[in-house]
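To keep things clear, I will list the structure first and then write my remarks on it.
Removed: one protein chain of the complex. Kept in place: all other protein chains.
== chain A ==
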Amino acid sequence: MSFITINNVWKSYGDNLVLERLNLEVEQGEFVSMVGASGCGKSTFLNMLLGREQPTKGSIVLDGETLKDEPDADRGIVFQKYSVFPHLTVLQNVMIADEFSKAKVLGWTFGSSKKVIKEKALEFIEAVGLTPAVKKYPHELSGGMQQRLAIAQALMKSPKVLLLDEPFGALDPGIRSDMHELIHDIWQKNKLTIFMVTHDIKEGFELGSRLWVFDKVRNDPQAPNAYGAQVTFDLPLSARANKEDLNKMIEKVSSN
């Protein structure tokens, strides 16, 4: 049995069919890059994994259990923006992750338990290279630093699955490649299972161990909402067997 099993999942909003007939299996430790035209349902798919949206039909099984239908600590997320808390410093932003579970009533920890959390938080802050900025508020950080912070936050809970929705979309190309290294290291070290949506197909190739391309197989120009997107290519990237295939696909995806 796979770590994540997606059983014939369909998703529609009203009569807008967004996704159809998704049948996929993902093993623990895979890094799935997802690409596809804008509006084809990548974020919708991620939201279903997150528990923010429910499949209209079908089911998703995580680690042998049907996915919980609300967000919880099993699944971490980094959005393109708004992922960090603007009213907390870098350190507080990371510490809050454990304070939520250690102080269920007060929401704040004190004394020795606070110290333990602080040390753990500082480790993760160090891992994403934000140590010089621990006392800063998010508005004092650059876009790249904010995304690092969001990643550190998510890692505190050691989630079973890490979901990234265009996490580097708003960043400069230079900073982006730094972030690629960071996320690659983190993935390898923590044996995470990662799903990442990206608009940058090169990023998808570079980072993932597997690439999914979302696209509509059937299309009715009279009724653009009648058919949903499916995963039309499912490609293991470590093998990188067929160069020609790859190039064809890049063309296909970028022509969308």
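Please note the rule applied: contacts are C-beta pairs under 8 Å (C-beta built on N, C-alpha and C of every residue); 3 or more make two chains touch, one makes a residue touch a chain; residues count from 1.
Definition applied: contacts and distances are computed from a predicted model.
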item	value
Hidden chain of the complex, named as in its UniProt record, picked from "Ferrous iron transport protein A", "Electron transfer flavoprotein subunit alpha", "Succinate dehydrogenase subunit B" or "ABC transporter permease"	"ABC transporter permease"
Which residue of A:Lys81, A:His184 or A:His199 touches the chain not shown here	A:Lys81
Missing-partner contacts on chain A, residue numbers	50, 52, 70-73, 75-77, 79, 81-87, 96-97, 99-101, 104-105, 107-108, 137-140, 150, 153-154, 156-157, 159
